[in-house]
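Have a look at the structure that comes next, please.
Complex shown without one protein chain; remaining protein chains in place.
And then subunit A:
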Amino acid sequence: MAAIGAAAAVGITAIATAYAQAKIGAAGIGALAEDDSLFGSVLILTALPETIVIFGLVVALIATGFI
């Protein structure tokens, strides 16, 4: 049960991150096409949703008793 919970935690948050990054990434490439000096900001914005999956990882580790 704990293993299924851990898998769900990582899996679902990974999908959520991917969905967010896909949208931000597409918009970011659009912005870069207009002005490539925005690279740093776009990189940050694209990287932001990764925190979601890190939370998923933490929950998974708690569920499996690693922490």
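The criterion applied here is as follows: contacts are C-beta pairs under 8 Å (C-beta built on N, C-alpha and C of every residue); 3 or more make two chains touch, one makes a residue touch a chain; residues count from 1.
Convention: contacts and distances are computed from a predicted model.
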Name per UniProt, for the chain absent here [options: "ABC transporter ATP-binding protein", "Dihydroorotate dehydrogenase electron transfer subunit", "A-type ATP synthase subunit I" or "NADP-reducing hydrogenase subunit HndC"]: "A-type ATP synthase subunit I"
Among A:Ala2, A:Ala26 or A:Ala47, the residue in touch with the chain that has been omitted: A:Ala47
Subunit A residues that touch the omitted chain in the full complex: 39-41, 43-44, 47-48, 50-51, 54-55, 57-58, 61, 66-67
